[in-house]
Each structure stands twice: as structure tokens, then as C-alpha cells.
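A quick write-up on the structure given underneath.
A single protein chain has been omitted; all remaining protein chains appear in their positions.
Chain IDs A and B follow the sequence of writing; residue 1 opens each chain.
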Amino acid sequence: MAEREQSFLEYVQSGGQVEATDWMPDDYRAKLIKFIEMHGNSELMGVLPEREWILRAPTLQRKLALTAKVQDEVGHSQLIYRVVEDLGKPREQCLDDLISGKAKFHNVFHYPTKTWGDVGVIAWLVDAAAIISQKALLKCSYAPYARIMKKICWEESFHILHGRDVVLTLMNGTDAQRGLVQEAVDRWWGPLMQFHGNPIAKDEDPMYVWRIKSQGNEEARQQFLDGYVPQIWELGLTVPDPELRKNDDGVWEYTEPDWDELRSVVTGHGPKSQDRLDLRRRARESSAWVRQVVLAEAA
Amino acid sequence: MIYEIFRQERKGQPFHHAGSLEAANHDFAEQYAKEFYGRRGESEALWVVPREAIIEVDEFVDELNRNYHRVDGYSLKEKLRRARERVGSALVARDR
Partner (left out) sequence: MNESEARSLLEIADDELFLGWRDSEWTGIAPLLEEDVAFSSIAQNEIGHARALYELVAREQGITADELAFDRAPEEYRCARLVELRLLDWEKTIARHYLYEQADAARLEQLKQSDDAEIAGLAAKIDREEAYHRIHAQMWFDRLKDEPRFTAALDELRPLLDAGRDEHSPELAELWDEMTMVRRSQPAGTAW
């Protein structure tokens, strides 16, 4: 590695922070863009499974909370794409690449939502898994990203409470309502276990080496299990993994997730991948004229 | 156009940089800033500034160490010790 890159590496590894106008190695910039772009894509795609339920929310309070949650996610994607844009890749190009399948988004957003139970489980568990990763990003070596993560984490705090509230209300309700939650947990468990990625060793993960991520994949997954399996069990819910247990060393053991499924899903072969990308494409095409008008105005 | 947003958390506090957004003109920038940084009542006030209006300064020259106007330019410990010592020996001399 060239000398300048080597000293940059040492700089970030000892906690150094990088700003948008600083020199950075091409590889760092490229990896950063790819990572942050995927995050932005995920927030934008994550809107779609929940959006359907905005229309079906069973009380005014739930309607408002869910709309606000989805609104936050759109807001997050705006913040994230701004960071990518300042790194050199325009938002429109990110959206082009998302829709064409060239750029990826997180596995959990490729699956269908089937019931109101999903609404609760997503806000409670999927968001929890995401927040663990997001909290680790607060220490990202790239400062503009670390800064927006602060706002994102703060806003996410209400999402989890909302999710928990929905789930607890269902669990205290009718048998059918409890059934909705259990059925949703059964369906979402696989994707949740895959969410943090396969357990690549920290030092072999370029994201960690550059201190873009400050936490390894397995570390994140263990944190998730530690925090949330007790919460699941205490409600009388079961997890569809007979191997799941915490061993004497405090480490969670579980059935190896299906990494092939993960790979297949994130490359666009998930049950809802194409439908959702099509929806994005159609929405984007039909509103292109609006962006033209705005662009002409700004000129 | 890109606008930078600065927000004040509570009255009396400084304005901190909070993020940026894209808008075609000042009116939309203001509306959007209110949404992004105030819809939860989390800000006392905002400054919305076109990015091009910001002049960034990040190079500072101090070749000859001008520490005379900084706290680290003053080391009083030794002088204070001698001053106290002088008073101490003066008192001893007086009391004899």
C-alpha cells in the first residue's frame, strides 16, 4: 500500500475522523460510497413494506405513528443520500442503480408483509437489528456519516417503542391477535438472523479495517440475540429455532442461517424484490416531470 | 441548490450544524428545514444557509509559536513558589 494510504489507514485505525473535503484513498472512498449508498437504498426500500399498512392502520393513533415512522425513514434516506452525494455520487445516479438492480438494499426489505402482526414485529425486531448496526456506525471514521447517524439513532428510538407498543397490545388481546405476532415472528426469524451478514472475521472485513464499521457482523448478531430473545420469550412467544440457546460462556448458539438465501435475496431474488423495485421505478417515472420543473426553476 | 442547516437546541445555546438538504429556492429550503429539523419541536431556531454562501477556513498559520495570548504561554508555578518563599523568610526574620 502506498505510503500516504498507509498513514491514512493508521490515522483512521487510531480513531481519526475524516471530513468530506479531506484527502482519502480511492478504495476508502469507493467502499464508503457503496456502504452508505446501500444504507440509503435500504431506508428507501424499507418504506414500501410498511407503507401498505399506513392505509390499514386500525386506530387513528396507529395510523399517525406508522405514517410518522415511514416519514422518518424517507427522511433518513434523504440524509444518507446527501452524504453519498458529497462523496461524489449524485442522488439520481444512486436511484438509477437501485432500480436497475446494480446497487443493493438489505435483505429484510425483500420480504412480504402479510398481517398487522408484521407491522409490530418489524418495528420491534427488524428495527432493533438495524439500530444495533446504526449505533456502531456512530463511531464511523467518516465524520459526516457519523453525524447523521446521531440524528437517525435519535429518531429510531420512537420506532422501537411504537413496535413494542403494537406487539404488547396484540399479546394482551385476543388469541387471534397473539397468533398474528407468533406467525410473524416465525416468518421473520430467518431474515433477522441473516440481517447482520455472515460472520466474516473483523480483520478480514474491509469495512472494519477502514473503521467504517466499528463492529463485526457476529458481534452485532450476538448483541441482537442478547437484547431481544429474552424480550421475545418473556411474552410467551417462541423462536422457530430449536438450537437457539445461550451457552455457559454467554454466547448465543443457533442454527446456521441460510447464507445462500441471503446472497440470493440481496441480489434481487427475494419474494418481493422485483415488485418493489418496479413500484419505485413506476413512481419515479411518473413523477420525473416534477423534478424537471424543479430543476428548471433552480437554474 | 444545497442548503446547510444550523439548529439551536435551546434558547441561549449556540447554533450547531445539523445537516444539509436540496431545494430549488429559499422558500422551499425554509419549509423543508422546518420539517427535517423541527417537526418534533426539537429545535428552538434554525439558520438555513445556501452552501455557496459558506466560506470554509481550515488552514491556520502560527510558525513562530504565538503563545503569549494563550493560557499555555504562562508558567507561574516557579515564580509563585519563590514569591511565597520570600514572604515566608521575611516573616521568619520579622518574628526573631
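Methods note: a contact is a pair of C-beta atoms (placed from the backbone, for glycine too) under 8 Å apart; a residue touches a chain by one contact, two chains touch by 3 or more.
Since the model is a prediction, treat every value here as computed from it, not as a measurement.
Participant: With the full complex in mind, choose from A:Val70, A:Leu192 or A:Ala220 the residue touching the hidden chain.
Facilitator: Once the missing chain is taken into account, the touching residue is A:Val70.
Participant: For a quick check of understanding: of A:Gly15, A:Gly101, A:Gly173 or A:Pro240, which residue touches the chain that isn't displayed?
Facilitator: Of these options, the touching residue for the absent chain is A:Gly173.
Participant: Go through chain B and note every residue touching the omitted chain.
Facilitator: 21-23, 27-28, 31-32, 35-36, 39
Participant: Can you name the residues of chain A that touch the chain not displayed here?
Facilitator: Residues 44, 47-48, 51, 53-60, 62-64, 67-68, 70-71, 73-75, 77-78, 81, 91, 116, 166, 169-170, 172-174, 176-177, 279-280, 283, 286-287, 289-291, 293-294, 297 of chain A touch the chain absent from view.
Here is the rule we go by: only the chains that are shown with their structure count from here on.
Participant: Would you kindly tell me how far, in whole Å, the mean C-alpha position of chain B lies from that of chain A?
Facilitator: 35
Participant: Touching residues of chain A toward chain B in the complex: what are they?
Facilitator: Going through chain A, the ones touching chain B are 21, 75, 78-79, 82, 86, 91, 147-148, 151, 294-295, 297-298.
Participant: Help me check something: in the complex, which residues belonging to chain B touch chain A?
Facilitator: 1-2, 18-22, 24-25, 35-36, 56, 58
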